[in-house]
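Of the protein chains in this complex, all but one are displayed in their positions.
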Amino acid sequence: MNPPTFEPRDPDYIERVHASFNRQAAMRTLGATLAAVRPGQVEITLPWAEALTQQHGFLHAGMVSTALDSACGYAGFSLMPVEAAVLTIEFKINLLAPAKGEHFRMVGIVIKPGRTVTVCEGHAYAIDGGKEKLIATMGCTLMAVFGRDNIQG
Amino acid sequence: MNPPTFEPRDPDYIERVHASFNRQAAMRTLGATLAAVRPGQVEITLPWAEALTQQHGFLHAGMVSTALDSACGYAGFSLMPVEAAVLTIEFKINLLAPAKGEHFRMVGIVIKPGRTVTVCEGHAYAIDGGKEKLIATMGCTLMAVFGRDNIQG
Amino acid sequence: MNPPTFEPRDPDYIERVHASFNRQAAMRTLGATLAAVRPGQVEITLPWAEALTQQHGFLHAGMVSTALDSACGYAGFSLMPVEAAVLTIEFKINLLAPAKGEHFRMVGIVIKPGRTVTVCEGHAYAIDGGKEKLIATMGCTLMAVFGRDNIQG
Partner (left out) sequence: MNPPTFEPRDPDYIERVHASFNRQAAMRTLGATLAAVRPGQVEITLPWAEALTQQHGFLHAGMVSTALDSACGYAGFSLMPVEAAVLTIEFKINLLAPAKGEHFRMVGIVIKPGRTVTVCEGHAYAIDGGKEKLIATMGCTLMAVFGRDNIQG
């Protein structure tokens, strides 16, 4: 199943996504980079780092979630109108394999955009010795929030 | 519904949980403390920190997940035999309110222990001005892993 | 954690929940009864029936979901204004034990009501030989829908 094609409502969606991403201090803590922003699809990459690990030296499932949630959130945000802020309502993550690798690639795509509620899917890949492996999948529901002073972008 | 009472299989479960928690570098990144370890119930606390925030200054949903996943994981681990390691199979988190507060309290409890598969629930609370508020709930499935050299504790 | 207490916005919420429940043909297929309706809390009961089983003779996980989703949905609906219709955005169910028993009791409670989005939790119990056992837990997100001609109640 190919992801559907979407038309962004804000022509400056790429800048808007980058500006919001840059305000997420958590992304700096992760060492994460916004690798690609397309309408309804966002890619985030990060290197393995000891500071993000669980007890076996793998990336902590929650850290994988952090990057994947941002990938999904910004995939949704890329399709929202300029005045919308985005909040995650819920997500579910399945950890398919230990998050072991040199680099990680997190892909979030919109599968159903909506005025208020948007549904996304995320896929996390570990890159190890040049080989890429699917390590986690996420289902994620976002809400567009309007007109709240303390929640912008 | 009261959480059921459990009998730990390893009498030294408290030390075992602390030892594994201390090996999670991600918990140091979060500034997290293991506040309570009981059979099938674990509590983790952390202060708000800029490094953990999303674009609105709230704790990133993924960072809430990281602490809550560890609380659930160690709740399950507390009931496992001494030779078991614990991995998260999946979790789902519902964000009920923005993670806004001075401190956060993450509570994980086992609702169904099993030889291989254990199911937990997590509740995240924000403490702000002395008042505690439920901000997230998690459902989490864990797997006990045995005899893998690179996955211990 | 005790469920919070809620004030219904529609004084006739009990009748409204019953009327909508009675329009769910799926509930008749399940042999389900609306056993209790309180503000933000709904209970549905049903007997075991061969027509609802999977290959081992237990209630099919999907049939447990059907009753539990309705319990959660009507818990949310009980707090909504009179002009709202309710739709499920998503739910997650953990099957803790095979759905084996003479009767089943499904309890849905609201943990976070909202103008648009409401979050609920569900618990499914099997009653066998007079003993009740927790067999499944659900986390569920609902949406209040307004002003759509084909979606009422």
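A, B and C are the chain letters, set down in written order, and residue numbers restart from 1 in every chain.
Definition applied: a residue touches a chain if its C-beta (ideal position, glycine included) is under 8 Å from a C-beta of that chain, and two chains touch if they have at least 3 such contacts.
This structure is a prediction, so every number in the text was calculated from the model and none was measured.
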item: Chains on display which the left-out chain touches in the complete complex; value: A, B, C
item: Full-complex contact with the absent chain, from A:Arg16, A:His56, A:Arg105 or A:His123; value: A:His123
item: Contact set of subunit B toward the excluded chain (per top definition); value: 89-90, 92, 116-117, 119, 139, 141, 143
item: Subunit C residues that touch the omitted chain in the full complex; value: 20-21, 23-26, 28-29, 50-57, 60-63, 65-70, 85, 87-95, 98, 150-153
item: Interface residues of subunit A (partner: the chain not displayed); value: 1, 92, 94, 96-97, 111-112, 119, 121, 123, 134, 137, 139, 141
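We adopt the following convention: only the chains that are shown with their structure count from here on.
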item: Contact graph of the chains (line, ring, star, complete, other); value: complete
item: Chain whose Cα centroid lies at the greatest distance from that of subunit C; value: A
item: Interface residue overlap between copies subunit B and subunit C, same or different (over half shared); value: same
item: Turn needed to bring subunit A onto subunit B - CA fit, degrees, nearest 5; value: 180
item: Subunit A and subunit C: spacing of chain centres that average the CA atoms, whole Å; value: 32
item: Rounded Å distance, subunit A centre to subunit B centre (Cα mean); value: 22
item: Multi-chain contact residues (two or more partners), subunit C; value: 92, 119, 139, 141
